[in-house]
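Let me give you the structure first, and then I'll get to my questions.
For this depiction, one protein chain was excluded, whereas all remaining protein chains were kept in their positions.
Chain nomenclature is as follows: A and B, assigned in order of appearance, with residue numbering initiated at 1 for each chain independently.
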Amino acid sequence: MIGIISYLIFFTTVAAILSIAVLGLNLQWGNSGLFNGGVVAFFGAGAYGTLILGGTSQTAHLGGFEIFYPLALIGGMVTAGLMAWIVGILTLRLRHDYLAIATFGVAVAFENLLRNAEGLAGGAQGLRGFERPLHAWLGDGFTYNVFFLIFVLVLLGATYRFLEVLIRSPFGRLLRAMREDETAALSLGKDPAKIRLTSLIIGSVIIGLSGGLYATFYAFISPQDVLPILTFQIWAMLIVGGAGNNKGAVAGAFVIWAAWTASGWGLSRFAPLEIQLYTGSIQFILIGLVIVGMLLWRPQGLFPEKLVISQSGRTNRSENRE
Amino acid sequence: MTEVALQTRDIVAGYVPELPVLKGVSVAAQAAKITVIIGPNGAGKSTLIKAIAGLVRVTSGQVHLMGKDITNPRPDQMGAHGVAYVPQSDNIFRSLTIRQNLELLLRNAGAERAARLDALFEQFPPLAQKQNQKAGALSGGQRQFLAVAMALALNPSVILMDEPSAGLSPKAAQEVLEHVRKLTERGVTIILVEQNVKQALRLADHCYILADGRNQLDGPAADLLSDPVVGQIYLGGKRVAAT
Partner (left out) sequence: MIQHLVDGILVGSILSLGAIGLTMAMHMLRFANFSHAELLSIGAYCALVFDGVFTAVYAPLGNVIGPLSLTWALSLAILVSMAITGGSAILIDRLVFSRVRAKGGELSMVFASFGVAMIIRNALGLIFGLQVQLYSKDIVFATVLSRDPLLLVKPDQIFSLAAALFIMVIFHLMLSRTTFGYSLRAVAENPDLAQVSGINLNQMITLIWIIGGGLAAAAGVFYGLTNQVNPVLGRDLLLPIFAATIVGGIGSIYGAALGGFLVGIASNMALLILPSGYSPAMPFLIILVVLVIRPTGLFGEERA
């Protein structure tokens, strides 16, 4: 029994951490129409940034600044934001494919850099030597995991609140107006590229927070954790939840993460040995089918946006148009 | 009274179904005559031409060509119906040479291709001289001539033209419009949208005035030219239409 509860706590913690990333992506794609093809790079920047800043001193590579944990976490978020700023400033004035290609490229280059540059973050071995915050008081066991789950849920709630307030603010209305029609923003005297850049950065900082929490939870991060598949998983979560809808984004994260772990478990448990080598391939095909299938048959997601508050505060449409 | 070549009946059309630009427009273009459409900005002049050409969807009403219903054609089949459309701007392929532009339009002409190309060049000697230059390098007037030549390559019975004189010097505009006049002598029917109202009325045989997506007035061009109300609104009165 305690095993099941332990597992549920573990599962919920990871799903909640990923939900935060899905929320960040939702701001970029769902609310601003920005394509982020390298979610994993911003996630990784947050993860590596947090561990490098907050970890204990290491001889082989950079890091071990032992900075107070909340500051280390914020440092990771800032790293992700900086990366988004560089990519955004170069691409957001061009047609939208450029952002897609550049963000995809960032992810490839990021993983490649961390795998090779051993002096930076331990190379393929990954980054160790991180003491989880408050670990001295709470130990490593069940108590700690419950505490950490609560911590993650609080941050998830805070992110959710923040985004709900943001998309109802004048800035959020501008984002939505621009997603529909760029001239609308121009006519208000706003620079669309700047608005998009702000949204890209905020979204990436949130994705960075998710990465920081992920690395904290495992007290370890390696290039294996920042492979492109994570980007696809996070997309699938948002597509299933319904782009533009924050509640759906969180629900999508839990649904897809459950499906992913269940399919992995099922394949390793029941599939014949020769198939097990291909577990990854089968799961990737499933994720691909989820993405394509949803776009073809249910583009609004399983949990479509119920209401959109117009400027006067009234409900003006019942479904997301995308 | 000559025969009607192309006719629209109460057409309603627009870019979004809820917001029609044309709210029931009927025009009839007589064969081998110039029919000009004028009206203030936003009256739906260009939309009317695009709706006939199949580039804007007609939601009700019909378009008839020689009595045959051609409402909502596929734009690429208009040429086969014998209707050519010359857009206002970007009406030539800049990255192709003049010759390639014309050959592209003549690509289904088979064995006649060379002869028809020669005939077009004969009609537009300046184009023949520059035939191997990129079309993007042409001056405004010559560009317009190329656009007309491309339309003629389709052997059309009707040509729809959207402001052929826009952006041209008065001299070049005059040349282009005079050439348009010549086309009718060969039996081609012209429907023309113009902002330059005085010039258009002098050129045209019949004129329709649109306002807010509806027919407002029509009549022989010469009558409208001397009509005091039209003169007040369009020809030197206080509210001169934008030129």
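We take it that contacts are C-beta pairs under 8 Å (C-beta built on N, C-alpha and C of every residue); 3 or more make two chains touch, one makes a residue touch a chain.
Worth saying up front: this structure is predicted, and the values here are computed from it rather than measured.
> Touch as defined at the start, partner being the missing chain; which of A:90, A:154 or A:258 qualifies?
A:90
> Among the options B:150, B:203 or B:221, which residue touches the chain absent from this view?
B:150
> Of B:26, B:59 or B:100, which residue touches the hidden chain?
Residue touching the chain left out of view: B:100.
> Have a look at B:53, B:149, B:180 or B:225 and name the one touching the chain we're not showing.
Answering carefully, the residue with contact to the hidden chain is B:53.
> For chain A, which positions touch the chain that isn't shown here?
29, 33, 35, 37, 90-91, 93-98, 100-102, 104-106, 108-109, 112-113, 115-116, 182, 232, 235, 239, 277-278, 280-282, 284-285, 287-292, 295-296, 299, 322
> Please give every residue of chain B in contact with the chain that is not shown.
Chain B touches the chain not shown through residues 53, 55, 74-80, 84-85, 87, 90-96, 100-101, 103-108, 150, 154.
As a working rule, only the chains that are shown with their structure count from here on.
> Could you work out how far the Cα centre of chain A sits from that of chain B, in whole Å?
Measuring from centre to centre gives 54 Å for this pair.
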